[in-house]
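The complex appears here minus one protein chain, its other protein chains still in place.
Letters A, B and C mark the chains as written, and numbering starts fresh at 1 in each.
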Amino acid sequence: MDLSYSEENEEFRAKLQEFLKENWPLPESIGDLKQREEEFRRRATEAGYMMRSIPKEYGGSEQPLDFLKGEIIREEIKKHGAPTEVVHIGTGRVVPVLLQHGTPEQKAYWIPPTVRREFMWCQGYSEPNAGSDLASLKTRAELVGDKWIINGQKIWSSGAHKYPFMVALIRTEPEDVAPRHKGISYFLLDLRQPGVEIRPIKQISGEPEFNEVFFTNAEAPIDAVVGGRGNGWNVSRMLLRYERAAFSGINWADHLIQRCVRTAKGTMRNGKPAIEDPAVRADIARLQARAMAMRYSAYRDMSMEAVGEPSGDYMMLQKLYLTEMLLKLDDITRDLLADDLMMMNPGIDTDGLKGNAKWVDASLQSLKIRIAGGSSNIQRNIIGERVLGLPRDGVGVNARSNREASK
Amino acid sequence: MDLSYSEENEEFRAKLQEFLKENWPLPESIGDLKQREEEFRRRATEAGYMMRSIPKEYGGSEQPLDFLKGEIIREEIKKHGAPTEVVHIGTGRVVPVLLQHGTPEQKAYWIPPTVRREFMWCQGYSEPNAGSDLASLKTRAELVGDKWIINGQKIWSSGAHKYPFMVALIRTEPEDVAPRHKGISYFLLDLRQPGVEIRPIKQISGEPEFNEVFFTNAEAPIDAVVGGRGNGWNVSRMLLRYERAAFSGINWADHLIQRCVRTAKGTMRNGKPAIEDPAVRADIARLQARAMAMRYSAYRDMSMEAVGEPSGDYMMLQKLYLTEMLLKLDDITRDLLADDLMMMNPGIDTDGLKGNAKWVDASLQSLKIRIAGGSSNIQRNIIGERVLGLPRDGVGVNARSNREASK
Amino acid sequence: MKFRLDEDQQQLQATIGKILAADRIQPRVRAVIDGKKAWDEETWQELVEFGLTAIIVPEENDGMGLSLIELAICAEELGRSTAAVPFLGHVLATIAIVEGGSEEQKARLLPGLASGEVLGSIALTEGNDTWAPADWRMAPEGTTISGRKRNVPNGDIAQLVVVGIEGGRLGVVEMAKPGVSCETFECLDLTRPICSIDFDKAEVELLQNGPAAATRVWDAALALLSADAYGGAWKITEMARDYVQVREAFGAKLAEFQAIKHQLANVVVEVEPTRGLYWFAAYTYARMPEKASHAVSLAKAQTTEVYDICARMCTELHGGIGFTWEFDAHVWLKRAMFDTAWGGRPQRLFLRATEFVDW
Partner (left out) sequence: MKFRLDEDQQQLQATIGKILAADRIQPRVRAVIDGKKAWDEETWQELVEFGLTAIIVPEENDGMGLSLIELAICAEELGRSTAAVPFLGHVLATIAIVEGGSEEQKARLLPGLASGEVLGSIALTEGNDTWAPADWRMAPEGTTISGRKRNVPNGDIAQLVVVGIEGGRLGVVEMAKPGVSCETFECLDLTRPICSIDFDKAEVELLQNGPAAATRVWDAALALLSADAYGGAWKITEMARDYVQVREAFGAKLAEFQAIKHQLANVVVEVEPTRGLYWFAAYTYARMPEKASHAVSLAKAQTTEVYDICARMCTELHGGIGFTWEFDAHVWLKRAMFDTAWGGRPQRLFLRATEFVDW
């Protein structure tokens, strides 16, 4: 075991610090803030600090996978106050899939503008009757001549109201193909066409984020499918291994704990800051233990993977573990908020200002986390089956196929 | 709504107080303590304060069901320090079943000695492969001439090592009778015979309480079956409505909370009694809220039942609700116990004496409560199905019979 | 002992239940949620006509002379329906005057509140969990008060507000008088919007019977919120129960999955017993006042915490649809969050309850 940074890593850090000193802030002559930020990101990519997993020919910096360097970059950029790499579905999901499964033409066409954030992406997986059970999706694409004609409806597409491109799972083969998920293909779609109608869905926080997307004879070129017809299930389930994925949840948890401490410092209880209450302190320490467990479990997994050792099942559990932690955090912050829980933006009221503004929203969002990306019950099924080797569900289609298989 | 005692009730209480004053303590001339206690119980029964639901001809006092009077009796006897009615399986389960389903001969034979506690009872329901799933039990009785010949094995019989009689569920009809529970009969057995072997099972607390009971051509007279052949399932599931049933759990909860308060008073933390710690106080108050919810939910049910109103589903939930409360109590007391948790009897060590002796045992017993008498998962199934009207399980025999029914 | 609703009370609950039937009320709640109306005046008028505002007012002051038990039964139905009406503030202002007013004050102020002609509200906390009368710092100067009160329910439409004053006293302020201004916010629970009221040398009329009445008002609030929580919790549980029997995934109804069934069973196990608890809270307030502060504190803390957990679980059981504005689950969820916060957070009230025990 060795958690210290190697000499090479310390040199990497020193060079990065130098780069940051030289390149941020940039002179105002370069343009407005946004332009300066973009220029910084361009330089950071060129220097190998951003877009690290993307080949140079497609606009990335093509660096070997190194989660520790990823952490160093995050730490130093944050410390320096420079613009961070923008994480979006394009670079986070579409590009890795294209790199692994795309044709050279597909890569050349889609990746560079996605890296430059000229192509921005939303996701079209769920349908009104296919939420957790994606294999039952019904949106269809039929090949007519050299075009796909698409009909159906997607739902819960975050950002479809502002992003022009969608990565979607669509049924291209007959519905009686068994198993059911075999008939699905992985599509890259341009939503800017008459056959596509987008209706925003307001969230319970009052903000729009989700959308319904209706396809009525929408079109896509024949090469809109990545990874081959009927192979969409496998393509979309590709394990994403890029430096930031494992730690984004953990870093977020650490950040929230720090914010919770600040709120507890700013909240008076019986004439004393709440952070001095032993019960509050112990509660926050409980969160810290969980964040620590997450971080070092992830380090362990990554370290073992790096040398080809079987790394265990931690990554499969992290989402549920994080979800539980956020629930406990919510309990603590709501008790600290007290009256302020009743306002969407308590920070507005100067009397109540104690950095609370985002906790009410966080409390509502914590529900979304439990639902989105596979509900907690689905996660528990997966853990029961894959980690513990327990039998598949005895109810529903899986049960039926199990029963048929055992006949 | 009226929680006050009526005038009649207050008169009842006054008469009871007078009775207690006259009859306890009894003069030593009557005999040793045990004899005096028995004499007191005999007199209390005669006066209508004990064995209230049992007809006079069988040794009871034959009083109308009145849960409020039941509470008054409990309160006053406790206040006076007199001997309480002994609750046991005989009067609690066997006698009510006999009163409803027994023949006149069965009643006359079994009830009076059971009321006098000359016949003491254990229960033989579970089998090694029929725990939660009682309908699958395999112990068989065959009628040979005018005798039942019994073969099989029962398990988890509390007290079988000291009580001579067993109330048992035994299969008397062919196993392919459908539904499966139709072939089961309700037996009253005398265990004092060569065909019965009893092996005690030690609990995890180290105490014996359970037993395995093996039947090898054991015998029972033809009239050992109560309620008719194949009707045992219904007989055993008869709703028990006697005055103490609803409140024993609630009174126990109140008692435990009081004991928890005493422990918190006797436990020093940072030089102060733990009961002065706001977090400890609030935690115990949470228990109190639950105990209060239980008490007044039961009062509501009883009051509505008394006038024939549909009383809701509370009684079906109480066991799980109580179980959850005991878990929370366990969390609190274990934190108070601190080091003393490591000794089975911390009270022995005079340094550690703070009335803790029973909490370690209680902590172990709280597990038994979750398992015994139908596991919590079975309770949840029942609540889901009967209270919420959700469909029956999609797995196992119920699923199979559902599927067959829907064909 | 009869711990049940008598025939009059059953009748009352049935009638209120009819006024507040989901098919009548939900479209009106939706109009408020979507910002088409500020509040549900139509339903309020129906409730006023039925006599909701007169229940707790003594007969000699043109009221029905009933107790908090009857009012709590109505609060349960309001919680169930999520009706966007100014019930909470109005009845608490009324109770403040019933409990705290002199005969003359009662005779003058109560008839208007009983008839619904005057809309009242209540201003207790000064922020940061200062719901207890002992925490109020707003002091009168002569016959005026100055300062800010927070979390006043429907304060923007009230004509009269009862204000908690230093030393646990209560005072009546007419909102239309000079020196009173109301600041509104983006509220979490849009069916019960709260606002802050600023007083700048505003004229105040002190109620005769101070601190004891103030505690009674707080206690009444806790009992009524308990009832609201029970009503809301059962309703959203029913919604989830119905949904899981219709919605399918993996070729089966959600309800056929044991995990779903058990999650709902766990909810019911927590929710059902809180009815006895809120009944007892209202009962002690009405009939055993010496036990009220203890009982209402435990009841409010417990029922609202359960409502919150229940609303979250039931929202989650609806999947993605539960997280949309268009679907109604969030209306209950946010009322649950309001119920936990208004009048004191659960942890505070569990602790308050221990002031009345001999530990």
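Note that contacts are C-beta pairs under 8 Å (C-beta built on N, C-alpha and C of every residue); 3 or more make two chains touch, one makes a residue touch a chain.
The structure displayed is predicted, hence computed values, not measured ones.
By the touch rule given at the top, the unshown chain touches A, B, C in the complete complex.
Between the chain not shown and the residues B:21, B:78 or B:202, the one that touches is B:202. When the full complex is taken into account, the listed residue touching the unshown chain is A:68, out of A:68, A:82, A:130 or A:344. Touching residues on chain B toward the chain that is not drawn are 126, 129, 131-133, 136, 155-156, 201-204, 206, 210, 267-269, 334-335, 337-345, 348-349, 351-352, 360, 363-364, 367-368, 370-372, 375-377, 380, 393, 395-400. Residues of chain A in touch with the missing chain: 1-6, 9, 68, 261, 264-265, 275, 278, 281-286, 288-290, 292-300, 302-304, 306-307, 309, 312-314, 317-318, 320-321, 324, 377, 379-381, 383-385, 387-391, 393-395.
Contact between chain C and the absent chain runs through residues 257-259, 262.
Everything that follows uses one rule, which is that only the chains that are shown with their structure count from here on.
On a Cα centroid basis, the chain most remote from chain B in this structure is A. Rounded to a whole number, the gap between the C-alpha centres of chain B and chain C is 40 angstrom. Shared contact sites, meaning residues of chain B that touch two or more other chains, fall at 278, 394-395.
Multi-chain contact residues of chain C (touching two or more other chains): 252, 256-258, 347.
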